[in-house]
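With one protein chain removed, the remaining protein chains of the complex are shown where they sit.
Going in written order, the chains are labelled A, B and C, and every chain counts its residues from 1.
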Amino acid sequence: MTKQSFTAATIRKRLYNILQNDDDDSKAGRMSEYFLIFLILLNVLAVILSSVNEIYREYQTFFDFFEKFSLAVFTVEYFTRFWVIAEIDDSKTAWQNRKEWLFSTGSLIDFVAIFPAYLNFFVPMNLRLLIVLRLLRLFKLTRYFLALRILLNVIKREKESFKAVIFILLILIILAASGIYAVENKAQPEEFESIPKAMWWAVVTLTTVGYGDVTPVTMIGKFLGAMITILGVGLAALPAGILASGLATELELRKKNSEDLLKNMIMDRQLDLNEENHNIEKIRKELGLTEEQALMVIEDIKVDLVYKKQSNFCPNCGYHLHNHQSDNLQKSDEQ
Amino acid sequence: MTKQSFTAATIRKRLYNILQNDDDDSKAGRMSEYFLIFLILLNVLAVILSSVNEIYREYQTFFDFFEKFSLAVFTVEYFTRFWVIAEIDDSKTAWQNRKEWLFSTGSLIDFVAIFPAYLNFFVPMNLRLLIVLRLLRLFKLTRYFLALRILLNVIKREKESFKAVIFILLILIILAASGIYAVENKAQPEEFESIPKAMWWAVVTLTTVGYGDVTPVTMIGKFLGAMITILGVGLAALPAGILASGLATELELRKKNSEDLLKNMIMDRQLDLNEENHNIEKIRKELGLTEEQALMVIEDIKVDLVYKKQSNFCPNCGYHLHNHQSDNLQKSDEQ
Amino acid sequence: MTKQSFTAATIRKRLYNILQNDDDDSKAGRMSEYFLIFLILLNVLAVILSSVNEIYREYQTFFDFFEKFSLAVFTVEYFTRFWVIAEIDDSKTAWQNRKEWLFSTGSLIDFVAIFPAYLNFFVPMNLRLLIVLRLLRLFKLTRYFLALRILLNVIKREKESFKAVIFILLILIILAASGIYAVENKAQPEEFESIPKAMWWAVVTLTTVGYGDVTPVTMIGKFLGAMITILGVGLAALPAGILASGLATELELRKKNSEDLLKNMIMDRQLDLNEENHNIEKIRKELGLTEEQALMVIEDIKVDLVYKKQSNFCPNCGYHLHNHQSDNLQKSDEQ
Partner (left out) sequence: MTKQSFTAATIRKRLYNILQNDDDDSKAGRMSEYFLIFLILLNVLAVILSSVNEIYREYQTFFDFFEKFSLAVFTVEYFTRFWVIAEIDDSKTAWQNRKEWLFSTGSLIDFVAIFPAYLNFFVPMNLRLLIVLRLLRLFKLTRYFLALRILLNVIKREKESFKAVIFILLILIILAASGIYAVENKAQPEEFESIPKAMWWAVVTLTTVGYGDVTPVTMIGKFLGAMITILGVGLAALPAGILASGLATELELRKKNSEDLLKNMIMDRQLDLNEENHNIEKIRKELGLTEEQALMVIEDIKVDLVYKKQSNFCPNCGYHLHNHQSDNLQKSDEQ
């Protein structure tokens, strides 16, 4: 019994490392990761292809089988994660860990990836919708790709700014739409029949997409349209600006952080800078820094050391002092 | 009599706090605020929906009633504000305060929100125009949403740049329009009949909206058009750039300011950083800082304190040393 | 004789101050300036209006007279400037000054503003072209509007970057055009008849104008088009980016410069910061700084003074030192 439970425990532990533990670098862990990524991408491809009638009719059976297969795999994955997640925090009970996990972003994504398919058994859905819903599996990639996580981070961090800008943009769209509606409605009762319809024009114009399916035709309409465009374009470009700068700062920050980390590690462990091969290289890889970044850090340290040597004397007694650099602060403490 | 006036005074004072005083955190104050915001949004919705003929015909009576109701509320609001604003500055007479308020942005917005409806009684207006004018009530939201105020601030601050850019853009549009007019007029006497007409093309092109309703067709026209586009796109994007960067700096500034404020407050009041619950939390909320921002500030202070303690004296001779802080400034404070 | 020449000299001097001397603040100077600006703007308006056939036919005589009048004024202006410019530099002869002026940007603009009209007497030109050429008078505004001068400065300063980007953009356009030409030519022999024709599509697409008058229709054409768009959009946006950032830095620089200037002036002249009314205000206006900018500068100075007081002691002998702040430099010199 104990033995049995013991095996179960080890299996769970093992699976946990394979599925959840990022530090774990075992072959099995990498394999399972690649397999899942591959399967997700295949799913996306399948959805895209099966939307092409000729192809779908041709390979229907295959597509259906593949969908069943993927669904099975993702379901198993989901419940396995649910089971093994108990390992994540020993200080909590297995079920506490599971409850927390259930409402984590990751698990919700996993859930959304399989739920619609099962829902369909009970409430048959529009086939096309069902197919598209499968694409939500794309978000399972966030677990494996930093880029997506960073993007989500930025969006989360800039949430406030986004809300503000979207809110402003909305107001702008409403005003633009009603303005153009007021002046163009007579000339084009079809296209500018109501403000909601005019909003389509407003969005298409303010985002500078400009399909040209709806455009003002009256002189005054064109004048108003021109005004709106010139003044509004700026606002429509704001979300882009926020996102871009946000992403830039985020990347910059990450770089800086890991550089500082490396610097501190080297300084604390008093690593020899000249035979930098083993230790530093190892840390560098862990922090995901490029070699030149590491070199810059080392240069930086060397410079500090030089100055340290020089500025280590008390101007009064001439005795030796320590001198630590940290942004805009000078600190001297006992040796 | 005194009693009566006394009561009036208290009522006025009370209403003032409810309507105008931002610091006031009373239930009544919040209620009235939410009610007004809600009513404004409902108005916007009503205008949008009533522009849809089917809907309007259906619920005409309701829409008319709602409009009458809103108009009444906003009118009452306007005159109440006019009455209670007397409280704003005791050093001035009630009427001085009111006169100042009358010409403040806020009151003008409130006025514009109700004026057209009344004007309509005397000079019946185009119904559609009247409906749209109601949307000006949207601007009443500026009182309640920081985002809008910030935006207005930025626009006000960057006024000069905007004027300059718009001016340049205007020149560019005129030149582009007349250029294309000169080369395309023969081929498309309709679309490029005159420079003002060609301006529509210029605006649509330079803002990269590009509806495609008017495009050069002659070889030379296309060549000129390409030149104009490549060189002009930059200028058309300038307002966007100015606004974006302006908004970014504004938000950054606000964050920094309130952080510094918090820091100074803590330092001055010598608040205990460890039982930071009551006081600091309170200040934080006042300054509208997120908790992590507050934490960073506190960390910052701790660091300063540590270094101060350490670096004021030479550990050997005990003599006083310089302590370098605050970027680009050197300060040594005698103990 | 001498008297005569003497009078001529004074007239010339007077006119020089009125026309050329920016510092000159005389009523006549301002009048002439406003008159010329007004005339230029009227000319632009006239050109735009006279391009509208109905209007032109109606007021032909007026337009023709106005053109003759403006031409006369600008011609007189040109030759007067040519005459009085002799005053600009006493160290040179009148004719040296004039020769230099002749090839200065300003004079060339003035020349271009009148030249076509005279040329027309000898070689009758296309009327439409002639009208448009009149718009070159717009550039005469650069003399009076800082915004335009700044823009020209930026463009001049970023010349290198622009060349590089335009060059890259050109290559991109050629490659995009020939690529789409290769794949779409069969399907649309009309629109994609040749690479030059395909370039129109390339420009319209890479600048995201996207008229839609020419678009790929084949599957592969659309695929290539999508690739080109996604990758190329970045490059097409570069001139915009360069210009925007260039303008931003330029404005920032100007602000900073005049702030520093103010600071130094105050420090050198040891102006009393408390009764800042007359002198500082005067300087501020000269430098075109806003009041709050001036206030910030003054605050800045006060801070410096405070620190100065504190850090004025030599840690060794305890004697008093001077301490000047300037970016990242500390300097101590004799009292």
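FYI, a contact is a pair of C-beta atoms (placed from the backbone, for glycine too) under 8 Å apart; a residue touches a chain by one contact, two chains touch by 3 or more.
Here the structure is a predicted model, which is why all the values come from computation and not from measurement.
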Residue among C:Gln20, C:Asn43, C:Ser70 or C:Thr208 that touches the chain left out of view: C:Thr208
Contact partner of the left-out chain, one of A:Val203, A:Leu231, A:Met265 or A:Ile301: A:Val203
Among A:Ile150, A:Ala187, A:Leu261 or A:Ile301, residue touching the chain not depicted: A:Ile150
Chain not shown: contacting residue from A:Ala182, A:Leu224 or A:Ile242: A:Ile242
Contact footprint on subunit C, counting only the chain that is left out: 161, 163-165, 167-168, 171, 174-175, 178-179, 181-182, 185, 193-196, 205, 208-212, 215, 222, 226, 229-231, 233-238, 241-242, 245, 314-317, 319-321, 328-335
Interface with the unshown chain - residue positions in subunit A: 44, 47-48, 51-53, 126, 128-129, 131-132, 135, 138, 141, 145-148, 150-151, 166, 169, 199-200, 203-204, 207-213, 236-237, 239-245, 247-248, 251, 303-304, 307, 310-311, 313, 315, 323, 325, 327-328, 330
Interface with the unshown chain - residue positions in subunit B: 208-212, 322, 324, 327, 330
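Assume only the chains that are shown with their structure count from here on.
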Copies subunit B and subunit A - interface residue numbers shared by over half, same or different: different
Mean-CA-position distance for subunit C and subunit A (Å): 43
Centroid spacing, where centroids are CA-atom means, of subunit A and subunit B in whole angstrom: 30
Residues within subunit B bordering two or more other chains: 208-212, 236-237, 241-242, 245, 319, 321
